[in-house]
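Sending over a structure as structure tokens; questions will come in a sec.
Here the complex is missing a single protein chain, while all its other protein chains stay put.
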Amino acid sequence: MADLTVKIKDLVLKNPVTTASGTFGFGEEFADFIDLNLLGGIFVKGLTLKPREGNDYPRMAETASGMLNAVGLQNKGIGYFISDIYPRIKDLDTEIIPNVNGSTIEEYVEVAEKLNEVEGINAIELNISCPNVKEGGMAFGVSCPSAIAVTDAIRKVYDKTLIVKLTPNVTDITEIAKGVEVAGADAVSLVNTFLAMAIDSKTRKPVLSTVTGGLSGPAIKPIALRMVWQVYHAVKIPVIGIGGIMNATDAIEFMLAGATAIQVGTANFIDPQVSVKIIEGIEAYCKEHNISSVSELTGALENR
Amino acid sequence: MADLTVKIKDLVLKNPVTTASGTFGFGEEFADFIDLNLLGGIFVKGLTLKPREGNDYPRMAETASGMLNAVGLQNKGIGYFISDIYPRIKDLDTEIIPNVNGSTIEEYVEVAEKLNEVEGINAIELNISCPNVKEGGMAFGVSCPSAIAVTDAIRKVYDKTLIVKLTPNVTDITEIAKGVEVAGADAVSLVNTFLAMAIDSKTRKPVLSTVTGGLSGPAIKPIALRMVWQVYHAVKIPVIGIGGIMNATDAIEFMLAGATAIQVGTANFIDPQVSVKIIEGIEAYCKEHNISSVSELTGALENR
Amino acid sequence: MKKIQDFRVKEYRWLNETGYLLTLYSDLKIEPVLPGNFAEIQVPGTPEVFLRRPISVFDADYENRSITFYIKVAGKGTKKLGELNQGTIVNIIYPLGNSFTVNGSKNVLVVGGGSGIAPFVLLADELKKKNIKTTFLFGARTKKEIVLTREFGRLGKVWVTTEDGSLGEQGLVTQHTVFKDILTFDKIYSCGSDPMMKAVAKIAGENRIDCEVSLENMMACGIGACLCCVTETTSGNKCVCTDGPVFNSKELAWQI
Partner (left out) sequence: MKKIQDFRVKEYRWLNETGYLLTLYSDLKIEPVLPGNFAEIQVPGTPEVFLRRPISVFDADYENRSITFYIKVAGKGTKKLGELNQGTIVNIIYPLGNSFTVNGSKNVLVVGGGSGIAPFVLLADELKKKNIKTTFLFGARTKKEIVLTREFGRLGKVWVTTEDGSLGEQGLVTQHTVFKDILTFDKIYSCGSDPMMKAVAKIAGENRIDCEVSLENMMACGIGACLCCVTETTSGNKCVCTDGPVFNSKELAWQI
């Protein structure tokens, strides 16, 4: 059987399959459907310093091969996560990776500082790409200087593996990736959702309370795949591939394009067991293609 | 019956439904399926100064609710269009709008100059957004100064209605739209395709000869709709909406978001009669909602 | 425990042009379903439908391993679910959400509109088991939309209102004469359109009668993972799929 472990700086994942922030709750929601210990890691729901109620209803719209969400980082705050939620999931035999958010650099830093103290948490994902909040979020991720500034500030207070999550809503994603690499990111994860919109032609109104929301799902896969491929060739740090991964074939495509690991997002809603099926599918692919270590797949795209 | 005419500067379309460049050939290809005279307009295949062979095969890949193309502006050159193709279609009772391309500003200008002389052609679409050519194309459209420069140069030689076609592969599309507005564009059309990629996990190779290609189809609709809505609120010139329009409901959504007219692209491949069905659908919508002039729909999105 | 399970289409019973009962069966045992629980149904074979569709469980037959849904055609997904061939595999995640509380009441009023009557067969079964007297009040625009009155008739008295007066009293449900004696009821359950539930909740509030409503919302996951389906409550935003769909009307931040 192929060796499925992958390394992202000091973070060791037992396999490259993780679940994407905001699409997998805190893992517990899926415990009835799969053995969570099988996963490479769980990127838990976005956290902020203070509790947030998120945006008004409606927050969701279905689109062709995708969906829009406008959740807006609803969460009970970093304090509640550390004191109440994390203790419930910390004994899982998988990496729990918090997704860190803020309206200001100071807020980001405070959240990261708190997480730096938590034993068992070996990495954080810095979200500078949320399109659904008025302040912070994607605003940091669309400009190179601000992406660098927030990464730099967090790097100063966070010792363990720092993953920076990039937004696809930019002209040149490699520029931002290179910026955060220089600022000290240990890895980049991409992509977050695309800023998008849905309209109800009957009522003539936007479907979402916030008018715009974030597009995810297989619709965005071809763009995400291109970005992973570009970023892989632009930086030296590992890349985590995200965007419309629905099955093992999709996951393998992302790895061939350059991803060291992948995150499964929207697919969890359609099939709560999909993450485990993807692990099995990758295993089968390795067997069929005589691959002894899954990391051989990373960037193994051949020329035409 | 509702008045379906729309105006884009001096260009009058009998209805807001046109076909997108590169997806409708020169119209003739669809003559067996629909009465071309019913269309608001036909944006014909991209033209360049010299003949171009386009990219190598394979040029196409199917994706979830979309497709990638890497045609690369294959065409017989502006001279051949004017002498051989246009005479065959000029008597159609619809607006024929050439799509103008170049590797350099000089080439763009020469093509536009030639078209300025052609009687019966009342508008051109300046394509600064093709993702499938090594030189020119999208390179002009992703930076504000170069978008302004090429628009400005063409404006100096082209007297009739000048539509500039924008790329969605940018951080802030309103910035580019405002730039070309100032440079003299009479309208903007958006969006062109998204730079994207497909991989064959069996062969481990890119599917397209060019590795990356342009994503079109319903997958991109929510992003295109958001961009049309943003640009409508940023500029005063008319906006032509493009991106994944498959039926009348989609077309109406684009109009509510701010489009004066729309282009039907990839949908023509799936149903060669779809453009006419969309016209009928818009007519029915106007009737049902007691709309006397279709232009009332433009930007009529209400607040939630 | 929540479960993901393959069922097969057993049969349809069409009630009018847009409403049908869909019965699915399974080779495996059926999980226990409480009144108010729903399922997330994967719609087979339509390019237009991406996500699962939340549908209340109408009835469950544990012996025959079958489960029934009452579905009203609202769009692409509910249309397709009405067109499947016998034997087609339908994957569902269930049972989801909380349920109506059935406790020490003596005389309850159940108010439903449209597909909102779906959870009430299971509820009424439960009420009957506990010897709680049940009165149903169903409202619709017109006669055709009033369905299953015979089935509900076995479980309690059924009143009907239609907006056009084609069946029962004319008017909105809340104008029905049963509300004249509202104080004879010690609990109200309601499911239907938001305006209807709000109007019912208002009357309940004014008369200090305990009232539970079952809400709808746009759902992506149905299991509390996406936080897309919130409703505003007196203690902040809550997920309709896990904290609901049943809420006590007092908890809701409704402007009524």
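First chain written, first letter: the chains are A, B and C, and each begins at residue 1.
In this section, a contact is a pair of C-beta atoms (placed from the backbone, for glycine too) under 8 Å apart; a residue touches a chain by one contact, two chains touch by 3 or more.
Just so it is clear, the structure is predicted and the values come from calculations on it, not from any experiment.
With respect to the full assembly, the chain omitted from this view is in touch with B, C. In the complete complex, the residue from B:M60, B:I89, B:V118 or B:A300 that touches the missing chain is B:M60.
Subunit B residues in contact with the hidden partner, per the touch definition given at the top, are 22-25, 29-30, 32-33, 45, 53-54, 56-67, 69, 71, 74, 217, 266, 268-273.
Residues 45-47, 49-50, 85 of subunit C touch the missing chain (whole complex, contact as defined above).
The rule we apply is simple: only the chains that are shown with their structure count from here on.
Subunit A and subunit B have CA centres that are 34 Å apart. Rounded to a whole number, the gap between the C-alpha centres of subunit B and subunit C is 47 angstrom. If each chain is reduced to the centroid of its CA atoms, subunit A and subunit C end up 36 Å from each other.
Contacts with at least two other chains are made by residues 65 of subunit B. In subunit C, no residue reaches two or more other chains under the touch definition.
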